[in-house]
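A protein chain is absent from this complex, but the other protein chains hold their places.
On to chain A.
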Amino acid sequence: MNVVPRASQWGELIRPDRVHGSLYSDPAIFEAELQNIWYRTWVYVGHESEVPNANDYVVKSIGPQSVIMTRDEQGKVNLLLNRCSHRGNQVCSYDRGNARSFTCPFHSWTFANDGRLVGYAFPDGYEGQDKSKLALGQVTRVQSYRGFVFGSFAADGPTLEEHLGGATETIDRLVRFSPEGEVEITAGFLKHRVKANWKFILENECDGYHPAFVHSSIFGVADSAIGKLYGGASTAVTRDYGNGHTEIDLRPEFRKRDAPMSWFGTTEARLSDYTTRMKAAYGDQAAREIMIDGSPHVMIFPNLFIAEIQMFVIQPLAVDDSVQHVTALQFKGAPDMNRRLRQQTMGSVGPAGLLLADDSEMYERCHRGVLARSPEWIYLGRGEKRERHDDLGFKVGHVTDEVPSRGIWSHYRRLMEAV
């Protein structure tokens, strides 16, 4: 197509039960997504625990843009754009570190870690110049929820709380797996690149239809109970929280099992230190319920996927080029649990992961597939006739139904139509 649809035309490409293949492959649409999604809505950037001390920094991203997340002397978290205000050179070349300031190597302009320009070389040539007008660019709005830091380039719009909406509760549920109520991101990220559009990744995260087929090779040899969760007889559900946020809620299956830590393929006895700490923190009954229910499986639109034991951050680089940044979730005050989280995460995800290498193969094959122009559509109608609403009014369906994809596309359409 290579022509960005006008607001009134998005509905021609996005129908209730199908979307046009060009949405994944058209470079002009990708550019429009950068403007209307990545550079406007709330995007997950990093976690406060990645910059625990004053002057810590870590380099993150919003789409193709490099963003430096810093903690300044006052303890405030800043999201600075990695671009010198002079000639555009990147001011930071390391992934992480501790620095009060960043000096551009090109002409030695120096910026404090809150973005202020504090000095330039040979200042006599800049007589009368107001340094405050030459600060590093910043992500316009920065807000965090339970340590998860989000940024939005839009000066106005929904607050982060409004954006998270119904999905806020999934983050509340997640942090309860720490006896101290805090997630920590400390294990470093695997960075897995795929030659595929980012939305194939986004939609797959809460697609409960694929595991039985894409992952049969590992379910068959690993003595895993995961396969049954995604079978035809499963009572687990898919959920659309609105605002593009989607979930696979496995709690109905885990509650039937009624066995603490079964969701993680283990037992209380094998994580006895963790179990003791959880019971001390929440009381026997509440700890038991948390440990039966299991950690959430939720995709926070557009780029934060909490996959029970690990966290993915989706980064689009180009229409056909994306990176999955993935790390083990770590729960504060849970050393034996954290060790298992790291081991299981390393086995399953990343470039050599026993699960994710196969998902990524599907993303790349889908991307090459949609370049074929007939049929023009991606069909997303599975379970459309059996959708229902849960007690809170959110749409739910069978675990294998395409409720999440339909929810994502309906939100996507609203964002793309907004001018």
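As a convention for this text, a contact is a pair of C-beta atoms (placed from the backbone, for glycine too) under 8 Å apart; a residue touches a chain by one contact, two chains touch by 3 or more; residues count from 1.
Quick note on the criterion: contacts and distances are computed from a predicted model.
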Omitted chain, identified by the protein name its UniProt record gives, among "Ring-hydroxylating dioxygenase subunit beta", "Sugar ABC transporter permease", "Circularly permuted type 2 ATP-grasp protein" or "NADH-quinone oxidoreductase subunit H": "Ring-hydroxylating dioxygenase subunit beta"
Omitted-chain contact residue, chosen from A:K76, A:R193, A:R255 or A:H389: A:R193
Selected residue (touches chain absent from view) among A:A328, A:L380 or A:M416: A:A328
Selected from A:V51, A:C206, A:M278 or A:M346 as touching the chain missing from the view: A:M346
Residue, one of A:S25, A:T238 or A:S360, that touches the chain absent here: A:S360
Residues of chain A (touch criterion as defined above) contacting the omitted chain: 95, 186-195, 214, 216-218, 220-222, 323, 326-328, 339, 342-343, 345-347, 350-352, 354, 357-358, 360-362, 364-365
